[in-house]
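A single protein chain has been omitted from the complex, and every remaining protein chain is retained in its original position.
By letter and in written order, the chains are A and B; residue numbering begins at 1 in each of them.
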Amino acid sequence: MWFDVILGIGLIVAAVGVFRSDELFRSVVFFVTFGILLALTWLRLQAPDLALAEAAIGAGLTGVLLLDTLGVLKRPAAVKFNLAKHALATIVALGAAAGLAWSFWTLLQLPAPTYNLVETLAANIDDSGVSHGITAVLLNFRSYDTLLEVAVLLVAIVIGLSLRQSLRQSLRHDDAQSDGDETVTGATTSPEQQAPALLKSLVHLLVPLLLITAIFVLWAGSTRPGGAFQAGALIAAAGVLARLGNIDIASRVNLLLRTGLTIGVFIFLLVAVSPMLTGYAFLAYPPGWAGVLIILIELMLTISIGLILLSLFIHAPREKRNGGSS
Amino acid sequence: MSLSFEAFNSDFWYACIGAVLFVVALYAFIVSQPLLKKLLAFNIMGSGVFLMMVGLAQYQHGPDSVPQALVLTGIVVAVAATALALVLLRKWVLSGGQA
Partner (left out) sequence: MHYLQIVFISIGCLFFIIGTVGLLRFPDVLTRIHALTKADNLGLGFIVVGLIPSQSSAADVAKLLLCWLLILGASSVSAYLVANQHIRQTRKPE
């Protein structure tokens, strides 16, 4: 219990550290620390899938994206103290706090609900095709939510790709880029800096290990904590690491990348709609096929999610350089 | 008006922490001037909401897969939205905007 108290206070301290830092770099570091503490919190809440996702995505990938963005931002303008804004913020925050306190108080006084989702899930999980609760909920009982979620991810990457540079520039650039170009660099390093040899050897060691771990996490999601989202995050991490080691991964927006980005939603929709041709409902798996279809959908989702998260990092807008890549 | 304090286990504590995080981050979201800080505050508001969801659902019956699955969805969508917000921020800054 005392560990929980200290961890909770640590979360608040890290969050306050994000806001009270003068430099943006300090804020980002505090934010990554907050993410790691939050991953520990999910473990204490007995949610290992959430801990995996928070550590990989919330702390890892978001940290990389934020640090990369810091290289593009100029020095921010001096913060002026605005009394009206502080007053408004205090009023809104106090209102929100009062509302939340009232909700908590009321919740504690309500009688126990008549339904119990834990028991309902445990009773029905054998019909779902997998034996891990979260995978069953994500890809069977509430698969509609997951379908909409991956559609949201696809919308995000479509917007991200459309903002990378003008169409004329991108057409000229995609034609001109040659195969195996190893002098690509990120936004924060000048063009003549190559990745140090130590980083390259670490990347050569870690990327295959990450890919194997991703496939394992995907496969293990049926029976223990894991699944498509964590595996996709690991693939994105492998891609980001490769990119930081100056290996050219997915930097050309060609048909292969577009296929990879969309195949998750496409296969999911296909599996969702095809039962309707044989008389079943939308998203109803035919009996006996649930386990196989879930693995198929998860595999395609892993590829898509990994490529989406990776592309959001690689194709973020950078400063234009002569002959530079995006 | 009886209040059962046996309900105060660690899950409920984390739900309270989530509420505090939400309020603090809401204040910082309105007050912060650099856009990146507003984005971080928004993220922390989201994390507070996730903690409340899972904490309040689990303090009576123990670990529950349904809110955990919804929060997993939420974490992934939050990172995609953050990445998109960073893309917009970069485009804004590279086109000459401030912050």
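Here, a contact is a pair of C-beta atoms (placed from the backbone, for glycine too) under 8 Å apart; a residue touches a chain by one contact, two chains touch by 3 or more.
Please read these numbers as outputs of a predicted model, since none were measured by experiment.
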Left-out chain, listing which of the shown chains it touches: A
Candidates A:96, A:199, A:249 or A:296 - the one touching the absent chain: A:199
For chain A, the residues touching the chain missing from this view: 196, 198-199, 202, 205-206, 209
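Everything that follows uses one rule, which is that only the chains that are shown with their structure count from here on.
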Centroid spacing, where centroids are CA-atom means, of chain A and chain B in whole angstrom: 14
Residue ranges of chain B touching chain A (in the complex, touch as defined): 1-4, 7, 10-11, 13-17, 19-28, 30-34, 36-37, 40-41, 43-44, 47, 50-51, 54-58, 60-66, 68-73, 75-84, 86-91, 93-94, 98-99
Sites on chain A touched by chain B in the complex: 1, 4-5, 8, 11-12, 15-16, 18-19, 24, 27-28, 31, 34, 38, 41-42, 44-47, 49-50, 53-54, 57-58, 61-62, 65-66, 69-70, 72-74, 76-77, 79-80, 82, 85-86, 88-90, 92-93, 96-97, 100-101, 104, 107-109, 112, 116-118, 121, 133-134, 136-138, 141-142, 145-146, 149, 152-153, 156-157, 159-160, 163, 227, 229, 305, 308-309, 312-313, 316-319
